[in-house]
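With one protein chain removed, the remaining protein chains of the complex are shown where they sit.
Lettered A, B, C, D and E in written order, each chain numbered from 1.
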Amino acid sequence: MSQLHTVSKSPFERTNLQSCLKLATPGSAILLYEDAVIGAMQGTSMADAVAAAAKTFSLHVLGPDLAARGLDAAKVVPGVKVVDYAGFVDLAAEASAVQAWC
Amino acid sequence: MSQLHTVSKSPFERTNLQSCLKLATPGSAILLYEDAVIGAMQGTSMADAVAAAAKTFSLHVLGPDLAARGLDAAKVVPGVKVVDYAGFVDLAAEASAVQAWC
Amino acid sequence: MKFAVLVNEGPFNHQASDSAYQFVKAALSKGHQIFRVFFYYDGVYNASKLSEPPTDDRNVVANWGKLAEEHKLDLVVCVAAALRRGIKDENLAAGFRISGLGQLIEAGIQADRLVTFGD
Amino acid sequence: MKFAVLVNEGPFNHQASDSAYQFVKAALSKGHQIFRVFFYYDGVYNASKLSEPPTDDRNVVANWGKLAEEHKLDLVVCVAAALRRGIKDENLAAGFRISGLGQLIEAGIQADRLVTFGD
Amino acid sequence: MEEEMEAGVVKKFMYVNRKQPYGTVYALEVLEMVLISAAFDQDVHLVFTDDGVLQLKKNMATEGIGMKNFSKTYRALEGYDIEKLYVDQESLDERGLTEDDLLVDVQVVSRAEMAKLMDQMDVVLSA
Partner (left out) sequence: MEEEMEAGVVKKFMYVNRKQPYGTVYALEVLEMVLISAAFDQDVHLVFTDDGVLQLKKNMATEGIGMKNFSKTYRALEGYDIEKLYVDQESLDERGLTEDDLLVDVQVVSRAEMAKLMDQMDVVLSA
């Protein structure tokens, strides 16, 4: 059982996701939510890095935050799983602890 | 007369300084204050980029914020000028407008 | 499972309190228990009963209060953080109580998971 | 020269209000005029008279009030931002007044420079 | 009132939007500033750069996060004679967006053009 890491700020605006990727152990779950969801989209300048991360970590993105921002859940980077708030709860329950990177 | 651009957040934490450097016109004044002052120090991983920027822009850093953080004003990147709050006021007065990058 | 939730940002300026609220609702729907919701840093502003958002938008403070009433949630505002920021009994919204940081540590010990929202 | 100042963060959580205060003091010392200090977004929390910081630290709210009294500063809190966040006449600190966003635009027009502090 | 006192003074105001909607309140509260400055008959410019371009994204559906969708307001700006909206191409590119993704007409400019425009302003309000 490993941790769930949550990231809520945009990776275009802050370095939180970078720090998280450096300090999360391989196999950990990571959830992008709030402004961080842009990081899960195909076609962005960081999509390749995110696709690579999806091979090391169990990467998730919060669907309601995608929808609010007009981002299409069908166009997330391959390997990233879309979850709702109930899925967020499940991820937290399945983890050994939850670490917020804001 | 060109603008004064102010940056208050750490360039290690946010991308504000990067954005500022992309959108400020050459010759503009830039002031690093609050957490942004770490960006003015020698020996950091971004010191070379800041030294290069100091050739394009009139780069300043707020001394009281350096001192508060235990950072030595004698060790700022060459070309960066250290000012106090009165100097901040002068920079604002001399500019055509002041733009905050937070 | 027993969850504890920590909210670190005020209402409106950041989405953190909204996300925490949605998380708590989802956890309750799934039959989990919410041991406590603790408000720290600017999170204490979520407990201001004077908050009056535009009527066509959600009311974060009132939403927490209603949820607390329906599910007997323990909403605790940190006394030290609150005093600094001007949240006291006289402007404390219904459903919240003011107490010490020990309540957060206790939540960390008692709950199976502590989930943090906001910086 | 005539300066206007905009403060966009609350006290304590961010340094913005402290920096704005130091800037205003320095500008006054140099003989400049402060046309108005406007508080927007979470900046409205700077006007909470209930704020009680630890006695061994600075008191941001009281400092603004004192400076306003000494130099007849016009400290204006945005009514819309304040209502949302629970700042009203009943908890408004001395030295501040609540008014519309037009006061900010007017300050932008009237002052030679508008200087913003905080996100 | 103040409005009359100011008659005749028209300054170039620029609102620089650099943040997404919903994650923070800035986008919404900037719009409130924008509408007021139009009432003061100022020369209003709106710039969307960095994550700010996401404020103009089509198809926002906010029911799931329980917040109000305020993106209609951008469409209403024209009615207030606020028609100078600028987006920089680089910020769109970085986020995998094109002009077609935006819900209002904007001028898409390069970063260099945006920089030049910014430098001509009298008052810059950013978030």
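General remarks:
The rule is short, and it goes like this: contacts are C-beta pairs under 8 Å (C-beta built on N, C-alpha and C of every residue); 3 or more make two chains touch, one makes a residue touch a chain.
All of these numbers come straight from a predicted model, not from anything done at the bench.
The chain we do not see here touches A, B, C, D in the full complex. The omitted chain makes contact with chain C at the following residues, 6, 8, 40-41, 80-81, 100-106, 108-110, 114, 116, 119.
Against the chain not displayed here, chain A makes contact via residues 2-3, 15, 19, 22-25, 28, 96-102. Touching residues on chain D toward the chain that is not drawn are 12-15, 18-19, 21-22, 56-58, 63.
Following the convention adopted for this analysis, only the chains that are shown with their structure count from here on.
Each chain gets a centre from the mean of its Cα atoms; for chain B and chain E, those two points are 26 Å apart.
Averaged C-alpha coordinates give centres for chain D and chain E that are 25 Å from one another.
Within chain D, contacts with two or more other chains are made by residues 41, 114, 116, 119. Taken residue by residue, chain B touches two or more other chains at 15, 97-98, 100, 102, whereas all remaining positions touch fewer.
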